[in-house]
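Here the complex is missing a single protein chain, while all its other protein chains stay put.
Take a look at chain A:
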């Protein structure tokens, strides 16, 4: 799940993890940017670097969460390949780990994507996947193609060795039908522009661009199509306001004085609606499924999150297979 800052990608990612856990399934929600957004959303303590159950979805599903820490992931990695043990801690003191994750090109992103892919592939003793789906709250749209594509670059830099192989395996998974990249946007110009650019970049690098999620869609008001025609009918509207008990309709009366500011708000709203219409057209021209999620007027809290998950289930999971394997 990617999206421009402020579009609510963390929220949508969490809602999708909940929705996909529905019916006794198990999902993993992965955070990679160290912001602890998931913990805030679920109103829990900051997540440690371990997979931990954070929510139970409707229908007895389980959502686990993991905040991946690049340094720890590197130590895991070295441990996995070389059984470093306490030498790892010594390296940490020396700043070697810091060195590697800060400056070694892309290593950080490699570790993050690698860890997520490991969770996707992990199987239990019966050889069943441990997680039915892994949802990643990924970096923003502007960086997503680079982030997901980093393994390609690394596979090019590290021409042999386990990292090379690992990087290639990650790329294979990311480019396979098992991976879906959803782009969260708002009906505002800049996020839509970034979404369009992001889709182009993903496509150019051979990565999937699966769907667009328009978040925080303002509910349509009954009658909003006609708001502009109201501009010419001030006297009648003043009388209607008066009929509704809002004061006098004559000039200077309370109802009459409401007309101008309310019409102005109507005009602004109509302008907004027109803008949104253009942006919707731009998004649908991308040739991807476009889903819309309504605005949570009170901001997102836990109840709202479950509501979004329900909405996702309703309009998304039933409509196709593209959302089933993020």
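We take it that contacts are C-beta pairs under 8 Å (C-beta built on N, C-alpha and C of every residue); 3 or more make two chains touch, one makes a residue touch a chain; residues count from 1.
Keep this in mind: contacts and distances are computed from a predicted model.
You can't see one chain of this complex, but its UniProt record names it "ArsA family ATPase", from the set "ArsA family ATPase", "Acetolactate synthase", "Cell division protein FtsX" or "Methionine ABC transporter ATP-binding protein".
Mapped onto chain A, the interface with the missing chain covers residues 4-7, 33-35, 77-78, 81-82, 84, 87-88, 90-91, 94-96, 98-100, 102-106, 108-109, 139-140, 142-143, 146, 153, 157-164, 186, 188-191, 193-194, 214, 217-233, 236-237, 239-248, 252-254, 257-258, 260-266, 268-275, 277, 280, 284, 290-299, 304, 307-308, 311, 315.
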